[in-house]
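Only one protein chain is missing; all other protein chains are in place.
Then we have chain A:
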Amino acid sequence: MEYLIGIQGPDFVLVAADTVAASSIIQMKHDYDKMFKLSEKILLLCVGEAGDTVQFAEYIQKNVQLYKMRNGYELSPAAAANFTRKNLADYLRSRTPYHVNLLLAGFDEADGPSLYYMDYLSALAKAPFAAHGYGAFLTLSILDRYYRPDLSRDEAVDLLKKCVEELNKRFILNLKSFSVRLIDREGIHDLERLPLPQQ
């Protein structure tokens, strides 16, 4: 029911998540933010079981901040992704596994932009584009067809809009709005929320 998408460009990462917090068949909140800011240039997008999402994401968030306080410098996106994966893996075979699916997006001074796909079984993959949720079935092929490594920011937003249009057209659930953020050398920028296209 929830949807996450990330697209990496040559010097930026574009991420979007739907903004519905649902419980059974009711939408409890229409403007819920599923992105957690780990540091100035790293975002963690987290969906999954109720409670597990916020608890796990906040745990990772606080630990990344703690690393910065202790050592004086921040974890890189690659390090943060592996740290997250290790935590997820450690809890996987315990009595309290976290059932969460994640996208981690970040910008490193040295390595540039990066996007990591992580699922609840603690698989980690660095990918040029990725999506989670039922909506991923509909949109991954669009990303396969139209993605290029040298997308400009506007082209990436257009690609994102193509995906959202497909969801509005074919997905059985009404995912009305999406929060969209872009990470580049300057940090994290909020782009305007994607609304429903006028029918």
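Rule of thumb we're sticking to: contacts are C-beta pairs under 8 Å (C-beta built on N, C-alpha and C of every residue); 3 or more make two chains touch, one makes a residue touch a chain; residues count from 1.
Just so it is clear, contacts and distances are computed from a predicted model.
Asks: Suppose you had to identify the omitted chain by its UniProt name; would it be "tRNA splicing endonuclease subunit 15", "Proteasome subunit beta type-5", "Vacuolar protein sorting-associated protein 35" or "Sodium/hydrogen exchanger"?
Replies: "Proteasome subunit beta type-5"
Asks: From the list A:Gly9, A:Gly48, A:Pro77 or A:Gly106, which touches the chain that is not on show?
Replies: Within the whole complex, the residue contacting the unshown chain is A:Gly48.
Asks: Thinking of the whole complex, not just what is shown, which of A:Tyr32, A:Tyr67 or A:Tyr146 touches the missing chain?
Replies: That would be A:Tyr32, which touches the missing chain.
Asks: With the missing chain put back, one of A:Thr84, A:Asn101 or A:Thr139 would touch it. Which one?
Replies: Selected residue, touching the omitted chain: A:Asn101.
Asks: Hey, which chain A residues sit against the chain that's not shown?
Replies: Those residues of chain A that touch the unshown chain are 1-2, 21, 23-26, 28-29, 32, 48-52, 54-55, 95-97, 99, 101, 119-120, 134, 136-137, 172.
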